[in-house]
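Quick one: this structure, given as structure tokens, is what I'll be asking you about.
Selected chains from the complex are presented in situ; the others are not included.
Chain IDs A and B follow the sequence of writing; residue 1 opens each chain.
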Amino acid sequence: MIVLFTDFGLAGPYTGQLEAVLHQAAPGVPVISLFADAPAGQPKPAAYLLAAYAVWFPAGSVLLCVVDPGVGSRRRALIVEADGRRYVGPDNGLLELVLRRAAAARCWEITWQPRLLSASFHGRDLFAPVAARLARGEPESSVAARVAPLRHNDWPDDLREIVYVDHYGNALTGMRGDCLSDGARLLAGERRISHAETFSAVPPDEAFWYVNSNGLVEIAVNGGRADRVLGLGIGSAVSPLP
Amino acid sequence: MIVLFTDFGLAGPYTGQLEAVLHQAAPGVPVISLFADAPAGQPKPAAYLLAAYAVWFPAGSVLLCVVDPGVGSRRRALIVEADGRRYVGPDNGLLELVLRRAAAARCWEITWQPRLLSASFHGRDLFAPVAARLARGEPESSVAARVAPLRHNDWPDDLREIVYVDHYGNALTGMRGDCLSDGARLLAGERRISHAETFSAVPPDEAFWYVNSNGLVEIAVNGGRADRVLGLGIGSAVSPLP
């Protein structure tokens, strides 16, 4: 399985061109779009989102990860193997939390070069062909050389910010659920927010936090949009109260 | 074929995770996203939309139907077999019109339990694995026990409300076309609206109603967005004029 984690959008031409490359270069391998709306151009919040969702996929999956504001600059292109999953993406921090949380990880710089490399769409021209080769069973060494990735040791283990707002207006933080006890309260959008197990456990229009189905602390409003009610967007601060 | 009818959105992580479960549990079965933007958290309008579109699919299709504001509460999880199609979804009215309009229907409560069941994402953890088993040919009885579904006899046969606004701003009602004669006029958004066969039959910027390609009465504006021009959204009243 090849899993797409990008900020490309689904409707435009980008995800379709990725899929076209993958279907041609790795025929018959299922391609799943996990996120096409990862934080646009922001590898840091995207890194916390990716790390939480990637581990849900089985070992053997190839994750094609492109949040790449530096495309066309000299940032490196990486393959990371972490706990049996392979990740292909830019060396800009997007894979930092995957690397940090892995029991075992290895990293390669992509040395393979396509015949044609556009300046602005390495997802299509470089990362997707490499992901397809890995999904077909080629070894990393056929397209890449071992390197140490750029690390971001100053980034926290859990990010006290909103990293994604979903289709319902629910606001996902970069904090894992085991950071917080059920009695904890959060300060977000100038409101104090208590825990509930599920939507149906709180009155209509009330805000609450819960641990979502991929282990992240998420802020929601029963029957409403937390992003609008609380004024939250990507980057908004979320603080556990003492 | 497995057909998705949800309010999950396409871009976020939800539809992708559904598809990943389905591809693993029912390899090679095509997965079609019919609606990922069914009325969010509103099973009643969604039920009229689903009933109109589901019958277009061939017998043998499995429809995975998730508009589920009560996820995490004690609402039951159902399988409905109606006229040769199987539906998997919550027992909250979403399948009411499918049941009512079926020539023959049977209903089961899902008794199978996954190893891990999140509180908030039964679509991924419960409904999708069951849909995959049905699509692979397993009998309903392997995962479910016969029950009578909760019925909503007070809901009308046709809903005089907007149940969906599409990409073009066209507003779909919950009324089937055979409710109305071609001479009928509708009151919607304080405007009287006459029938036309097709867009090209009315002047630019004029509102009209027609029977859409799945048999629902739909309100449109030639060259414009009916939702904006007429102020229509999900739940807006639409009344046939005497």
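FYI, a residue touches a chain if its C-beta (ideal position, glycine included) is under 8 Å from a C-beta of that chain, and two chains touch if they have at least 3 such contacts.
Since the model is a prediction, treat every value here as computed from it, not as a measurement.
For this homomeric complex the structure file specifies 3 copies in total, of which 2 are displayed in place.
Quick note on the criterion: only the chains that are shown with their structure count from here on.
Against chain B, the residues of chain A that register as touching in their complex are 1, 3-4, 9-10, 30, 32-37, 53, 56-58, 164, 166-168, 197-201, 210, 212-214, 223. Contacts from chain B toward chain A in the complex involve residues 7-17, 19-20, 23-24, 27, 37, 40-41, 69-73, 118-121, 124-125.
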